[in-house]
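Removed: one protein chain of the complex. Kept in place: all other protein chains.
The first chain written gets the first letter, and so on, giving A, B and C; residue counts start at 1 in each chain.
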Amino acid sequence: MANKLYPDAKAALDGLLFDGMTIMSGGFGLCGIPEKLIAALRDAGVKDLTVISNNAGVDGFGLGQLLETRQIAKMISSYVGENKEFERQYLAGELQLEFNPQGTLAERIRAGGAGIPGFYTKTGVGTLVAEGKEHKDFATASGTETYILETGLVADVSIVKAWKADPYGNLIFRKTSRNFNPMMATAGKVTVVEVEELVPAGTFDPDHIHTPGVFVQRLFVGRDYEKRIEQRTVRQREPA
Amino acid sequence: MANKLYPDAKAALDGLLFDGMTIMSGGFGLCGIPEKLIAALRDAGVKDLTVISNNAGVDGFGLGQLLETRQIAKMISSYVGENKEFERQYLAGELQLEFNPQGTLAERIRAGGAGIPGFYTKTGVGTLVAEGKEHKDFATASGTETYILETGLVADVSIVKAWKADPYGNLIFRKTSRNFNPMMATAGKVTVVEVEELVPAGTFDPDHIHTPGVFVQRLFVGRDYEKRIEQRTVRQREPA
Amino acid sequence: MWTRDQQAARAAKELQDGFYVNLGIGMPTLVANFIPEGVDVTLQSENGMLGMGPFPFAGEEDPDLINAGKQTITELDRTSYFSSTDSFAMIRGGHIDLSILGAMEVADNGDIANWMIPGKMVKGMGGAMDLVAGVKKIIVLMEHNAKDGSAKFKTACTLPLTGKGVVDMVISELAVLARPAKGAPFRLIELAPGIDLDMLKGRTEGHFEA
Partner (left out) sequence: MWTRDQQAARAAKELQDGFYVNLGIGMPTLVANFIPEGVDVTLQSENGMLGMGPFPFAGEEDPDLINAGKQTITELDRTSYFSSTDSFAMIRGGHIDLSILGAMEVADNGDIANWMIPGKMVKGMGGAMDLVAGVKKIIVLMEHNAKDGSAKFKTACTLPLTGKGVVDMVISELAVLARPAKGAPFRLIELAPGIDLDMLKGRTEGHFEA
């Protein structure tokens, strides 16, 4: 079998990086982000990046690290509210930003991975998001409705965080840390994955695999996950 | 919780059927077909059906039963090679047939369930399948390529076979009997599901659920599954 | 006049047994506290979860388990997880019965604006445009007037839209305005205690049938 295992993030990215490249980065907020690969991108110093990610991290963590070093030229995101450095660079005109509705972003990534160059959606019709896009009417159960054309997205490299992998690159995600990761795994020309645990071949029930190994080119086990929580909300135990 | 559980196929279909309706039926070949629901459709006698199913069963089993009784007016399928009665009715002009490439059929069903009225694909460009369809050029990594527009599919009722369900309608499929079932579950105005086993709430690992309960309106446990094999292929044990 | 909790409780009356519901960030989150007895609803979180449970007990937070507001939450015996793509296929495909959202402005044709103020830093629309376009019924929970006193239910939105003609019901601290179908005019359904029609009209710009 072609070996997919690498010792660490640096080794897993070796030879893949170039200035001006497009990178998809999994995660929702700070949940399920590829911590180790983002840090390795920072250390590699690659620049003028276009980064496709639902959010932009926070100051000093996640994609915030690549903003601090000015490695990102453009973000394609749905929500970037959690990052002061982002706001500063954007308002200073140092950073380009393309907002996509979250579901449109997710579907564009799926489409890119599935060989679908364009699809129609009702999301954003009549808003700024629809400006300059092709409009088309389709007959539906409730009459004719107008939809807009959205295009598929692909990346030079997708960086993905999963929970567990086997040596074939089969992946399993955990709870809501799944989010954008499985789709991004399909839409990278090369997909590099970090996991918390590598299990022996044959460990997974083949009905439970979320991402089949065909989508994973490189793989390593990350250590000491920080997994920061953005909004720690708790309830009190009822008095006994 | 709204009750989704019904005693049997007949009860689960009660009130949903009308002549001329469109039905999606899961399965690939005879693998993962909703045996009990197909038999109940036959018994109900509903007619002039448009049936969306990858295949058309075999003589006397699966959708073949609805062909025998002339309940099907039109099939939307990718391959119907296994059925003599189908051939007879088709050649006699008694049955309409719309062939879709298998992947286009699968994607059209997903699109219908996902609120996507149309998408572009390369499949079928330059063939009979493309005739009369909108063509559009998209820029790709390898230059400009031509794609055709395919539309989403929905059904009045989807009939689905899963392996296990819980009372919330969460579903798990088994091996290659998954096939078209999960997508069809999303594309029925009403989705009726038969399973081999009902498990108590909370039994499933929520990371392993294939179809979330939101897509399932009615549910019952089928008994004595026949699960016919079309091509029984085996190998010999090596002599010891 | 209703308090914020009463407003949320009024919105909770719109929940029906068996509904799948998506609650927006802020006041809509409060609705979960007022789900009527005997009504079972399943909460969807658009980051990839159906069957959202309450906040965890202190010390039991799981960084891999958050809602769309990035808050730590818990799972239930009905919970399923899925990808963002599958989550929005569920939303866009019309499988969610109800979404309750906040808004900066709603117009009497059902337009809603709740994501950007020109000239201010824009954080992004997140999933709001997908929700208003895809969910079967859209309820807006908002204050009746802005801080400057201007009406938030208007003849036309002045801010960039989140969705066009999508709102079905507005619940403010003064009243409930609703319409039976997209395209129909809004109508007054209920006044909060101590509010009469003239008071409501005086503080409203958009048209509604009394």
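The working rule: contacts are C-beta pairs under 8 Å (C-beta built on N, C-alpha and C of every residue); 3 or more make two chains touch, one makes a residue touch a chain.
Only a predicted model underlies this, so the values are computations on that prediction, with no experimental measurement involved.
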| item | value |
| --- | --- |
| In the full complex, displayed partners of the excluded chain | A, B |
| Option from A:Asp19, A:Asp48, A:Asp207 or A:Glu226 whose C-beta touches the chain left out | A:Asp207 |
| Listed residues B:Leu66, B:Val80 or B:Leu149, member touching the removed chain | B:Val80 |
| Among B:Ala9, B:Ile38, B:Leu66 or B:Ile109, the residue in touch with the chain that has been omitted | B:Ile109 |
| Contact footprint on subunit A, counting only the chain that is left out | 1-2, 110, 112-116, 166, 168, 170, 186, 201-202, 204, 206-207, 209, 212-215 |
| Missing-partner contacts on subunit B, residue numbers | 28-32, 54, 77-82, 87, 90-91, 99, 101-104, 106-107, 109-110, 121-129, 163, 173-183, 210, 227-237 |
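Throughout what follows, only the chains that are shown with their structure count from here on.
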| item | value |
| --- | --- |
| Chain occupying the most central position, where position means C-alpha average | A |
| Chain pair bearing the highest count of C-beta contacts | A-C |
| Most distant chain from subunit B by Cα centroid | C |
| Geometric centre distance via CA averages, subunit B-subunit A, whole Å | 32 |
| Whole-Å separation of chain centres (CA-atom averages), subunit B against subunit C | 35 |
| Euclidean distance of C-alpha centroids - subunit A vs subunit C, Å | 27 |
| Numbers and ranges of subunit C residues touching at least 2 other chains | 75, 81-82, 88-89, 91-92, 134 |
| Multi-partner residues of subunit B (each touching 2 or more other chains) | 114-116, 206-207 |
